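A protein chain is absent from this complex, but the other protein chains hold their places.
By letter and in written order, the chains are A, B and C; residue numbering begins at 1 in each of them.
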């Protein structure tokens, strides 16, 4: 049972509501003697934090993280690492209008029905603000794996589809992704994306996105049979992110349309290296990493909070309508990039430790 | 940690290799006093078992299940239910050729690299034969939910895409699905599918498929926040099935291309009923069931075992090629229908029990 | 896996070091709509906090708890409850002498060997200061059970042996326990205990203790077979408390010397009530509560930090000796009473929820 805990050996437990005093997480099972400081975590949080460009929500949050335990003289001690981020820019009055109305596409309705009570301010626990904690945990996982797997280890995410606009994956450029606010991997399409997104925003509407995350430098053998498959855990990790509705590993849904010949990633040996002719498998065979690049993608639905008036009901069972003002991302998918990377880092570290547990001693 | 166990309260642990003496599972956490007998389980197993038509593998397995514990005088006692299915039609000689060669697309390579040893006969533990255990566990979950939720409860799966051929979802017909060997929901397309599949088979090739599973009669409130979201657990469940590469909840990957207005499932009240104008969410909001039909789909890649010769390597690190003879499904996706249903039943029962644990007492 | 998490459905994860900025815990799985505020928790923390009498350590800690999440308008929301207690009275210089030396009986040696690093200040994570978090979690469990089980529910702990001095259990008096600083249940012995403890303290020595915890108003049926037995989980809970070396359920170790006749708790029916002639079982049969009072006891070893010089080694592998000054409890067992109660409350709530999950729906 783990309502608010993710992971098996490297585990993190998140807590906090959008408009409570703070949010945070407790990271357990981290290997000892790993150099880590608040800056290592802050760098990743800054990539996710709101209010950084005209493409995201205007809520201003420092997302300043503090380490409360588990690190001594700059190194992890193997004991739980408690991280806290105080909430600052809370305009709870913005949410008075949604106190009694259920926003379509949000969890307002289901949370209230499930628990009989909910903190409606900013969505409370449902808020994507929770994902800051994941990014913090992911920063620690990234640090550990960087040391354990060496410089070849590297996780990069990008937006590969913005609403109705795709991109050319052959133009994927890691450095370019790091430099633009939309995490766009294809320089040739960025301008168009920006224009499109601003028009979406101006109209008070929103759009969805597809995010792709790639991990390199992964050894063969991470993963476990049947109910701890690496792809199973990655799919769960991505699907646990707010607004995610679909997950693909490698060729994903498209693999349904391939023949056995097309789908087959033929293998060959060149010196000591094992080569694969293609990567439809997304680097995972039978739930276990093959040494190829691990590739997954996931779809984020359009932001449910839109200006356009929508029909809905209130908590008293009356028909009504709602137009959500507040401050919202026109495309929540964009800020999902560092979250997807964080979850990838966490799952890979967890499986690295699991593999060592059973197979390396 | 749960390498071979699925679930949180209603849990099952599977064991067994394709060509070992038997396979089976232990189902734990089942509520007591539920009438169940071997026939209830056999009915579901028969839907998955091989050798039933020209569209599936010709391996003949009775898949005869025995209940070894946990049931007394026809009722569950709340103690673990042990199920066993003896393997019968094993032609291990078929596998001598793959003893040393890695079949592309299979887990031969990764299992051996991970463990340093593998039971190569019929794929050993990697074999989809393991899924018979899931179907057995699912049959128990189905029985429990039928009693707890009443007659409205109902889970139906179908193949909605066979290789390059889709179908018309508006023609979805539960009864028709139950009557045809391809679990096709659309009468108008079946003939074409059959023709297509036979040609695939004749050519020694294979094709992928998309399976859709629908659950009705689910109360509002199943699911749990953040790391036990209902959709997260369903995605994990489906991705744990052999050869599955993608999972969609509701509109899934397509939701990326929708606007906020298009994606919004507007709500209204009619008498005591809560109505939704559409179901892009697939019946799940914020990880919690909304009372709508739960809809998910997943893609199964084409069978990796094909007659066409493919380049590969052997366990000694030499380049070679392979043509897999044996007896194989031209489309493993077809037999994935009862497996997807079983996993849906198991996840829903698990969340039903979890919900009761925290919120109903 | 749960290095720092306790419980199955009602779970808490603790974090923090003795001399770090703060300690705290995250409580997950708490039922919603339970009225709780910081005062409910503070009352219990005050019973454990140091510096309250001449019988405990003179470290002054307010142990002022703050609720950071999971409670909205005075009620639990079903989401994780994050609690934080800032450390105040830290004299880290006291610990410079133990920076390199291993205190016999402490975990200094084993922590350093295990992790290759340790926060030596005040024992770091090993410190019994962690138990404040348990008391906080226990206060929440107590509140929930008080509502779910009603007024009959009640957990009371006491010191029943102080070093070499026992007490007369027939004089057990709940009210008296609450009124004296030694949690002594027997008025006739208190004075002697106080005198004994002061002499122990004056001599710079320490003594052990036995704590007994009783729970009343427990329904029949809590517990689960085999590996979630109620007594198994209670034993684990008590043994997880610092310095605990033995646990008894009911007659405990003494039951070895009884005959079947003596040990047999004969049953009879009086009206609707089931009566037991004795309670050697401690209220638990086959791992499941019988409706009798649940009784357990545990032994706390004498405080390892003593003034008397002891032989030891340092981290460089040299022989040396140590005399631990600092501020220490002459008998850590005393402050273990509210901790034992807290763990009892947590385990019982956990099993109450587990029982509902499987058997009540």
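Going forward, a residue touches a chain if its C-beta (ideal position, glycine included) is under 8 Å from a C-beta of that chain, and two chains touch if they have at least 3 such contacts.
This structure is a prediction, so every number in the text was calculated from the model and none was measured.
Undergrad: Where the complex has a chain not shown, which of A:38, A:307 or A:357 is the residue touching it?
TA: A:357
Undergrad: On chain B, what residues meet the omitted chain?
TA: Touching the chain left out of view, chain B contributes residues 1-5, 8-9, 11, 13-17, 20-24, 26, 28-29, 32-33, 66, 68-70, 72, 75-82, 84, 114-119, 124-125.
Undergrad: Tell me, which residues in chain C touch the chain that this view leaves out?
TA: Residues 1-6, 8-9, 14, 102, 104-107, 109-111, 113-116, 125-126, 130, 161, 163-164, 200, 205-210, 220-221, 223-229, 231-233, 235-236, 238-240, 242, 245-269, 272, 274, 277, 280-282, 285-290, 299-306, 308, 310-313, 317-319, 333, 354-355, 358-359 of chain C touch the chain absent from view.
Undergrad: Considering the whole complex, not just the chains shown, which residues of chain A touch the missing one?
TA: Residues touching the hidden chain, for chain A, are 1, 9, 29-32, 78-79, 148, 225, 352-354, 356-361.
Note that in this section only the chains that are shown with their structure count from here on.
Undergrad: Need the most distant chain from chain C, centre defined as the mean of C-alpha atoms.
TA: Farthest from chain C by mean C-alpha position: B.
Undergrad: Counting in whole Å, what is the centre-to-centre distance of chain A and chain C, each centre being its mean C-alpha position?
TA: Between these chains, centre-to-centre, one finds 39 Å.
Undergrad: Centroid of chain B to centroid of chain C, CA atoms only: how many Å?
TA: Their C-alpha centroids are separated by 46 Å.
Undergrad: How many angstrom lie between the centres of chain A and chain B, each centre taken as the mean Cα position?
TA: Their C-alpha centroids are separated by 26 Å.
Undergrad: Considering chain A alone, which of its residues make contact with at least two other chains?
TA: Counting only residues that touch two or more other chains, chain A contributes 1-5, 8-9, 14, 114-116, 125.
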